[in-house]
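First up is the structure itself, then whatever we jot down about it.
A single protein chain has been omitted from the complex, and every remaining protein chain is retained in its original position.
Coming up: subunit A.
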């Protein structure tokens, strides 16, 4: 292939490319984009290098950098370049922000401050190696009320880092005696009468014998408060069953008499209904009752 043919081919190729470029208005050549990003990087480096100079009002550097950014911005089409553009803008903004923060309105620079410190607080004696000695203690005392930190407490009951004591694993002790088991209770008698039933029967017999008795006489057990209460309990069952009758006479004495339990039909037809009342009885009442009844007039036997 001759040179001219090669050139023609290249031209045709370029024309084809530019045709496609012409067809697609957003097309940007890869190398162009790379160049653009390189230029952005250059601007960012410039911002970093010149960061100390950027903050003054008539800084030429600042103006030129901003102009550069503006001109580069015209060519940005794709996301990668947009990122580079945004980063450059961020860098210059940050630099400016830092320098603005540094000016506290009085335009005091660090050097001024350090100079003043050295002048005010340098100690008189100078060391052999010529270093300045600052009286740090004095500065600290001046500044103490700004931090005003407290020191906390040092004395205390028990150190802060006490750990929980691990329980020691105990050896199982060998048994020194043989195992003993209590004899099992033989529960064969189902129809065993409860103590209450026995008391009820005893009480009913007494009622049948005496026909009418005083309540206190019937229930009191002079020697035992507990048994008195059990007697009252048995009496309450008799009353519930309808087999005992408690009446109040004119003098206000309670009288108990036996009677037949109501028939099933009477209960069903609601002729007989339950009535409740509270019989309050405590230790003091029992003591009073003991004085009320003469010795030997209690009716219920003492149960051991």
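The rule is short, and it goes like this: a contact is a pair of C-beta atoms (placed from the backbone, for glycine too) under 8 Å apart; a residue touches a chain by one contact, two chains touch by 3 or more; residues count from 1.
Please note the rule applied: contacts and distances are computed from a predicted model.
Between the names "Sodium/potassium-transporting ATPase subunit alpha", "MAGE domain-containing protein", "Sorting nexin-1" or "NCBP1 protein", the one given in UniProt for the chain missing from this structure view is "MAGE domain-containing protein". Between the chain not shown and the residues A:77, A:117, A:206 or A:267, the one that touches is A:117. Of the listed residues A:99, A:202, A:236 or A:257, the one in contact with the hidden chain in the full complex is A:99.
Annotation: of A:31, A:74, A:150 or A:265, A:150 touches the absent chain (contact as defined above). Residues of subunit A that touch the chain left out of the display are 44-45, 48, 90, 94, 97-102, 104, 106, 108-120, 131-154, 156, 160.
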